[in-house]
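Quick one: structure below, then a few questions.
Left out: one protein chain. Kept in place: all the others.
So that you can tell them apart, the chains are marked A and B in the order they are listed, and the count of residues begins at 1 in each.
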Amino acid sequence: MSAGAQTLSAAADVGDSMHAFMRELFPLCRSITGNGVRETLAAVGRRIPLELHEVPSGTAVLDWTVPDEWNIRDAFIAKDGRRLVDFQESNLHVVSYSEPVRASMTLAELRPHLHTLPEHPEWIPYRTSYYSRTWGFCLAQEQLDELEDGDYDVVIDSTLEPGSLTYGECFLPGEREDEVLLTTHVCHPSLANDNLSGIAVLTEVGARLRELPRSLSYRLLFIPGTIGSITWLARNEDRVSKVVAGLVLACVGDSAPLSYKRSRQGEAPIDRATTYVLRRGGMGQVVDFVPWGWDERQFNSPGFDVPVGSLSRSREGEYEEYHSSADDLELVRPASLEGALGAVLEIVDVLDSDRRYLNLAPRGEPQLGRRGLYPQVGGPAAEEEQLAMLWVLNQSDGRNSLLDIADRSGLPFTTISAAAARLRDAGLLATPAP
Amino acid sequence: MSAGAQTLSAAADVGDSMHAFMRELFPLCRSITGNGVRETLAAVGRRIPLELHEVPSGTAVLDWTVPDEWNIRDAFIAKDGRRLVDFQESNLHVVSYSEPVRASMTLAELRPHLHTLPEHPEWIPYRTSYYSRTWGFCLAQEQLDELEDGDYDVVIDSTLEPGSLTYGECFLPGEREDEVLLTTHVCHPSLANDNLSGIAVLTEVGARLRELPRSLSYRLLFIPGTIGSITWLARNEDRVSKVVAGLVLACVGDSAPLSYKRSRQGEAPIDRATTYVLRRGGMGQVVDFVPWGWDERQFNSPGFDVPVGSLSRSREGEYEEYHSSADDLELVRPASLEGALGAVLEIVDVLDSDRRYLNLAPRGEPQLGRRGLYPQVGGPAAEEEQLAMLWVLNQSDGRNSLLDIADRSGLPFTTISAAAARLRDAGLLATPAP
Partner (left out) sequence: MSAGAQTLSAAADVGDSMHAFMRELFPLCRSITGNGVRETLAAVGRRIPLELHEVPSGTAVLDWTVPDEWNIRDAFIAKDGRRLVDFQESNLHVVSYSEPVRASMTLAELRPHLHTLPEHPEWIPYRTSYYSRTWGFCLAQEQLDELEDGDYDVVIDSTLEPGSLTYGECFLPGEREDEVLLTTHVCHPSLANDNLSGIAVLTEVGARLRELPRSLSYRLLFIPGTIGSITWLARNEDRVSKVVAGLVLACVGDSAPLSYKRSRQGEAPIDRATTYVLRRGGMGQVVDFVPWGWDERQFNSPGFDVPVGSLSRSREGEYEEYHSSADDLELVRPASLEGALGAVLEIVDVLDSDRRYLNLAPRGEPQLGRRGLYPQVGGPAAEEEQLAMLWVLNQSDGRNSLLDIADRSGLPFTTISAAAARLRDAGLLATPAP
């Protein structure tokens, strides 16, 4: 499926197109449940085939329970009939999962429910309270400082009641049943890098993968953070053993270099492939696993131990604008989205193309010349091509995969992969029985 | 047993107290057998419960034989009735295990029996001849240079005859039969760093360990070098398999940083724990095993292969004053003794607390919030506490111990250990069957 990387450059405006999709999704008020998620998944579903799942509130999922569904129509803090803090201006103004409120109270009474970021007085923070019932507003410190004493009308027109949790799944079957899991979280309201960037890139990855021949099968999950992966794992325990590699995409749109966090296993195929792609391309850094971050925490729990890494630019909590109104569409650059897309397609290409071959003429070197396998013209490219054939022949004892050979030889994976294809076509390589 | 480290600072004068104990022991004329050792062990026995063993001369111990017992009352070289070299001034003046002599001889006849340190003309060297019968005197080069020709009266009032070898043993049982062996050599006469420092620190370690709850059992040995460990091994072959870790303490009082020499195995629990403590605390260096040094040579012989490391400051032979009269009480600093004591207690704490747990909710993360395990207040300490819980849960698959987790996470062992205790109390961790 090496067409992936090549077709990327053809669509030079793919970064702009992903950014435009983010702009479309930006106003929706997403949370871990509710209509904001449904509308987001509907938009994704207009681009790639997406199966929607609704899991009823109260369903037991592993150690957790699917919570009540939260929806919100309006909210404000008003004084003398004038809305001072207004959900219609920014959905960040309301603490996610706030229970409904309709009250009049003094500033002193209101104050424990107000959240600000004193170190960034102009930014609105993003806060949630999924599992303990409360309510609250988020606002700029500047605005809080200007509030005067007196009585305020406080309204949160929300519902928090039995409903369901929604997630989307796009399955793209390949020649083999082994699956690659690609996931992103869809539970944040008007925040751009975290994580409309992940949604936009994963949607585009899906669109590309649909068009390519696939050796492996691919499963794309658009899920609310934590409870979404826990719900999927609870409902798919029999499928987990088929997952040979996984990648969580999040925060892939800012201007930092790419950063890959290894899986718990540390040297699984996803770790090897991503490390290879990032290092070879000088695209970014690789960091060790920590049981922190996004949904990789659940997949890498010891009872599943599915090798799932995560690809980001700035990691969670590591950029100033994280979880604030400053994580907006300006922070995300089309070129960054495009770079992340290219990296994912390259990683997937390595995963999909990597395999072990068996040299069928393993005693001595086979005579390449009489099979027309010597390059007809000279020069460095031809020498590299010939050297790649010798490496593949030398290492193909059934133990080493093409990526192993690329690593050991220092030659590009694509060169090794092309050499293997020529040797296979010449009858010198076979696929070993599994 | 993590009380160990904490109680240390409470006793701020512990360094002075250990130094005072050394001063008490300094004048005794110790050797590998004899009354000097007995008096030393009696002094230790006034501080911690010590079982004394007497092993008769001639007893076969492994490849060796317990030698005759040596005792000395007086010795001198005199001229014209004036004592020029006098055992009463320094017990270093006589080669240890010198046979009795009472003779008159010329300087030329005497000279082959005189030992000096020409590179340090003011110091008296320390010499022994345990296994080949001879006699000799040690003196300052300066003094030798002043001896005039003529006849000398030479007297060594010693006995070298069947008796016994003496060593002391302090056993502190714990919950488990697995033992930690802590040893120090007691065979050097008036030398301070080598090894009254080891005797003083090990005695204090014993006093502390007595007061602490113990998971492991502890065996402290106060033994003459080489023949002492060989004798103990010969008499305790059935016990050796219970020793899971060991540490030889010697030369722990000078002003060099601590230095740990690994066991032959190299990555045994004692090596891991000590490396962790020294590196984390920036206390000193870790060097690889060499079959040289103190009693660790015997424990690490291939037929036993007991993982015993050694903890020192300057190592044997690596400080100028080594085996000379300059290794005196001035060379040893109370703060150095205290630092070594603290390190040993920390090492023992890691050994004693380290264990493997099994996560009882291994599929996905358990919901910590509903169990009250989320820190109630924020800040870096709370974040570290929460991260420590996630690390313990993620790694507790029965293969990784708390020290493994501390190593991989980079978090302090005590933080990991405390997190494990909370999770265990919440029913989320179990101790796997052995």
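Heads up, the rule we're going with is that contacts are C-beta pairs under 8 Å (C-beta built on N, C-alpha and C of every residue); 3 or more make two chains touch, one makes a residue touch a chain.
Keep in mind that what you see is a predicted model, and the values were worked out from it rather than measured.
Within the complete assembly, B:62 is the residue of B:62, B:105, B:144 or B:287 that touches the hidden chain. Among A:24, A:54 or A:397, only A:397 touches the chain that is left out of the view. Of A:147, A:329 or A:387, it is A:387 that touches the chain left out of the display.
Seen from chain A, the chain kept out of the figure touches residues 359, 361-367, 369-370, 387, 390-391, 393-397, 409. Touch with the hidden chain on the side of chain B covers residues 62-64, 131-132, 226, 229-230, 233-234, 264, 290-292, 297-298, 300-305.
We take it that only the chains that are shown with their structure count from here on.
Averaging C-alpha coordinates per chain places the centre of chain A 55 Å away from that of chain B.
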